[in-house]
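Apart from one protein chain that is not included, each protein chain of the complex appears where it belongs.
Per-chain residue numbering starts at 1, and chain names A, B and C are given in the order in which the chains are listed.
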Amino acid sequence: MSTIPHPDFAAARFAQCPDARFQPAPADGVLPEGFFSTTNLPTYVRLGGVWRMPREPRMDCALVLDANGDLWTREGRRVRAGERVVVGHAEDGSQGVYVNMAYLTGGGEGEFKFMTSEVSREKPIDYAHMARLLVEERERGGYPVWVTGPALVHSRARTDMTWFIANGFVGALLAGNAVAVHDIEASMFGTTLGMSGSGEATSGGHGMHMRAINKVRAAGSIAKAVEAGVITNGIMHACVVHQVPFVLTGSIRDDGPLPDVVTDNLAAQDAMRRHAVKATMAVMIATALHAIATGNMLPAFVVEKDNSLRELPTICVDSSEFVVSKLKDRGTHQAFGVVTNAQDFMHILRLYVERELAARGTAPKQG
Amino acid sequence: MSTIPHPDFAAARFAQCPDARFQPAPADGVLPEGFFSTTNLPTYVRLGGVWRMPREPRMDCALVLDANGDLWTREGRRVRAGERVVVGHAEDGSQGVYVNMAYLTGGGEGEFKFMTSEVSREKPIDYAHMARLLVEERERGGYPVWVTGPALVHSRARTDMTWFIANGFVGALLAGNAVAVHDIEASMFGTTLGMSGSGEATSGGHGMHMRAINKVRAAGSIAKAVEAGVITNGIMHACVVHQVPFVLTGSIRDDGPLPDVVTDNLAAQDAMRRHAVKATMAVMIATALHAIATGNMLPAFVVEKDNSLRELPTICVDSSEFVVSKLKDRGTHQAFGVVTNAQDFMHILRLYVERELAARGTAPKQG
Amino acid sequence: MSTIPHPDFAAARFAQCPDARFQPAPADGVLPEGFFSTTNLPTYVRLGGVWRMPREPRMDCALVLDANGDLWTREGRRVRAGERVVVGHAEDGSQGVYVNMAYLTGGGEGEFKFMTSEVSREKPIDYAHMARLLVEERERGGYPVWVTGPALVHSRARTDMTWFIANGFVGALLAGNAVAVHDIEASMFGTTLGMSGSGEATSGGHGMHMRAINKVRAAGSIAKAVEAGVITNGIMHACVVHQVPFVLTGSIRDDGPLPDVVTDNLAAQDAMRRHAVKATMAVMIATALHAIATGNMLPAFVVEKDNSLRELPTICVDSSEFVVSKLKDRGTHQAFGVVTNAQDFMHILRLYVERELAARGTAPKQG
Partner (left out) sequence: MSTIPHPDFAAARFAQCPDARFQPAPADGVLPEGFFSTTNLPTYVRLGGVWRMPREPRMDCALVLDANGDLWTREGRRVRAGERVVVGHAEDGSQGVYVNMAYLTGGGEGEFKFMTSEVSREKPIDYAHMARLLVEERERGGYPVWVTGPALVHSRARTDMTWFIANGFVGALLAGNAVAVHDIEASMFGTTLGMSGSGEATSGGHGMHMRAINKVRAAGSIAKAVEAGVITNGIMHACVVHQVPFVLTGSIRDDGPLPDVVTDNLAAQDAMRRHAVKATMAVMIATALHAIATGNMLPAFVVEKDNSLRELPTICVDSSEFVVSKLKDRGTHQAFGVVTNAQDFMHILRLYVERELAARGTAPKQG
């Protein structure tokens, strides 16, 4: 049972504090401008030199002094015209109200705040900022490593990902067999796992990814399949055509796999790390396995040519808060979480990058 | 323990079935074109007139006949050049392979498929379709009811929502106190629950929504606060200015509430239903409470002027599959689920509506 | 725009239908016993031989005939004493009310129902049934394959998992490096990823798993570390001591790895499949990667010694509906989803298995 000590009001810091000030409520259910808005923390109001705790404490209320001299915590709607209401915003005693945060912060000052969680779907997403980072990386010749899961392909973000590759925003692509399989199935048959572009399961669809894999195995490699005209568009096609390096790492879930997949995990880690050590930015989309694997390999910082350090921008996009929290729980504290759908993320990010390029008068390399 | 009967291969429907056909694998780990791709269901292969089950069944494999006449389910990568592999796509016996789905479908034919779940973040989102629906509703003078939760405001979709209201895409807005409070806080102070537009908790922020509420209570109503210039932009401002009706219903979570809020739930239901009976479309965004409440009130269909019926288009947007499943579990089976972030949804939807308007040569009513 | 045809009331099946029956409401806001409870589907009421649609349709209401002969869909609370309310439960017209489900079921009969989603946290979990399955598998010498993720270990279900292994309920354990690493860290240091048993991050904790791995690498294998007394309890210890086979498959996320881990994914799939082909039941807990990998390998059925087939019981436990839906979307349609915390699942399942054993007079092999 954790007890909360009362503050020592004899301490010097409270010596200068004045009594709280009051103003009358201008109408029933309306508070005076500048009213003190309560928290749920232990709160003390100075009255006649004495610090008193208001009764029935709760947050989002006013403090009201009644005719008997009792001090109440009261919802604004219940305050009647003329009742005396504490005014002032300060919570440090300097206006006669002290809110005890100190027991929470271990003596530090702190402040009662809403919306402090680090990762939440309720937080705004700053696409303009991310777009700027990507454009700057391209301008300075950085090495942004993209790490993606197969949801990216299922949900039709494939065209947007292809655009980023074709236009020089991808230093290296780290992914698994499934990303390439679905992407190549889409190129060959227009489906992903047999699902059409509008989301319906198709007849005979469950074998499509196996047929796609088999064709690439017959060709010998993804690059050879591109050369042979067996793969004609999409993410892997763009990597081959634009010479963007990719590492496809295997997992026990893989069908096939494609000939390019590194099936041994230690060899795969070594292959990933060759890119991780060069990374100047990381963008992780819709994958827990690959995001955390890459997070494990990335330093939290970039060493610049002049030997100065800066934080390694690390963006992690997922449908739920869980992956980002997990990534942070595994030490990748610098990860910035974006809780959304991969398809929508890619679409808006591309839009903002195009705007940023237009604003700078820089054309994309390729439409 | 549910048993699965073997099919009755003496039945007429199997009389015409031929033996399965085989082709040799062209290379190690490569299957012949047109190979049969397995499922995990009971599978029977006709060989010399006899239906046999392959050994070691699993999905995503080939069927291989070995030198001893044994039939195996084998991963493509393990097949050696020259081994005999079953070919043919049909699963109904017509090419010598029968997959027993019948025990799952209660005798119906059915087909083994991937990606059949109704609501999933892995499904593509058809924004073009939704945009078309909205534009058509506006053209025919429909009455699209929008139902929104406060996440819409927190995450900066506020501008986009305002645009939809200003441009005639909203028949009525059904929401709670919080949507209006956060929207008005944003108009007055630039914050929502004290969180800045870039997602940081601000100093003194926890009282901001209380101050916003108090100012509107002082003005008497949202409309009067708009008139008085106390509210100058945003969702509620647009409703007032463009005379789009809104119903703000109360809940036990409400601070304030704002003067316009219907605090009695039965009166609130009656107020909502006056719009629900006119609805020709429903768009529900980032709210479980209001979405399910509205779902309860909506018929699954629209009665047209000529007395014909059509399905009532019902779009439900949420960060997780859960709300949509819950809505369906409460009978709103026609709901089409979009699993994404409200901010991104609104942004892309607006983009597609603008494109649809441009394609039709229709200018938005207002930029 | 999908239109919904009106039923053909000239059809034979409607010929015998009677007019709907009415009873007066016994009091304000109280409906007569046996009242018809509405759905949101197109509904037709037979009155004087004519099928009419009630006005303002919605679900969860009564049907009321007013003094003007108009038929309304009305909330029970709004019905006044004496008003005439339709009674009867039948929705097929046989009591004068017809609900059109046919357009949804493609002509089949069907019925409007709530709570039809396949996987939901709102569904009851039948532990008694699962316990009975496990005990029966043990009695008949079945081969239940358990597939687990590391959350099992973090959240202190470790003791319960150990109990299942020690008592003969586990045919084989399929897991990744992390399960074994966290389990062995717990045996050596009492922490998992440096988190104490009560959930706090400990000082120096981030290196604990690395030290645990290093000790096992020094010993040469998990079995040798058990022999040498370096590992003294837990899941891996129980597997070694009770000779329960395990397969530890690698992934790109692995630290170490432990010497027993199969690092090549194709070799790992082959090792897993040697157990999958023998499986008579599958229990998958808190893992997407391993659950889907195993699901891919499992047939949906078990071939009994007498050549009859039965469904392969497949239990999939996860904190969210998503993993089970994904597993189903990848073809493992027989999976039964349990949406809960792994720690709680294991604890209650063990409790029910102990009860089942007690009821059968069978002692566990080991306390």
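Everything below uses one rule, namely that a residue touches a chain if its C-beta (ideal position, glycine included) is under 8 Å from a C-beta of that chain, and two chains touch if they have at least 3 such contacts.
Since we're looking at a predicted model, the values are computed, not measured.
A.B. asks: Of A:82, A:190, A:245 or A:299, which sits in contact with the chain we cannot see?
C.D. replies: Residue touching the chain left out of view: A:299.
A.B. asks: For the chain not shown, which residue from C:210, C:228 or C:358 touches it across the whole complex?
C.D. replies: Looking across C:210, C:228 or C:358, the contact with the absent chain belongs to C:210.
A.B. asks: Which one, C:6, C:21 or C:121, makes contact with the chain that was left out?
C.D. replies: C:121
A.B. asks: Using the definition of touch stated at the top, determine which of B:292, B:309 or B:357 touches the missing chain.
C.D. replies: B:292
A.B. asks: Among C:43, C:155 or C:280, which residue is in touch with the absent chain?
C.D. replies: C:155
A.B. asks: Kindly note down the residues of chain B that lie in touch with the hidden chain.
C.D. replies: The missing chain touches chain B at positions 193, 206, 249-255, 257, 263-266, 268-269, 272, 288-290, 292-293, 296, 320, 329-331.
A.B. asks: Touching the missing chain, which residues of chain A?
C.D. replies: Those residues of chain A that touch the unshown chain are 1-6, 39-42, 53, 56-60, 75, 77, 104, 112, 114-117, 120-122, 136, 266, 269, 273, 276-277, 296-301, 303, 308-311, 320-322, 325-326, 328-333.
A.B. asks: Mind pulling the chain C residues that touch the left-out chain?
C.D. replies: Contact residues on chain C toward the absent chain are 26-27, 29-31, 35, 37, 39, 59-60, 76-77, 89, 111-116, 121-126, 151, 154-156, 193-195, 197-199, 201-207, 209-211, 213-214, 217-218, 255-257, 319-320, 339-341, 343-345, 347-348, 351.
Assume only the chains that are shown with their structure count from here on.
A.B. asks: Central chain, going by Cα centroids?
C.D. replies: When every chain is reduced to its C-alpha mean, the one closest to the whole-protein mean is B.
A.B. asks: Among all other chains, pick the one whose mean CA position is farthest from the mean CA position of chain C.
C.D. replies: It is A.
A.B. asks: Just how far, in Å, is the C-alpha centre of chain B from the one of chain A?
C.D. replies: That pair's centroid distance is 22 Å.
A.B. asks: Could you tell me the distance, in whole angstrom, between the mean C-alpha positions of chain A and chain C?
C.D. replies: Centre-to-centre distance between chain A and chain C: 30 Å.
A.B. asks: Enumerate the residues of chain A that touch no fewer than two other chains.
C.D. replies: In chain A, the residues touching two or more other chains are 193, 206, 255, 257, 320.
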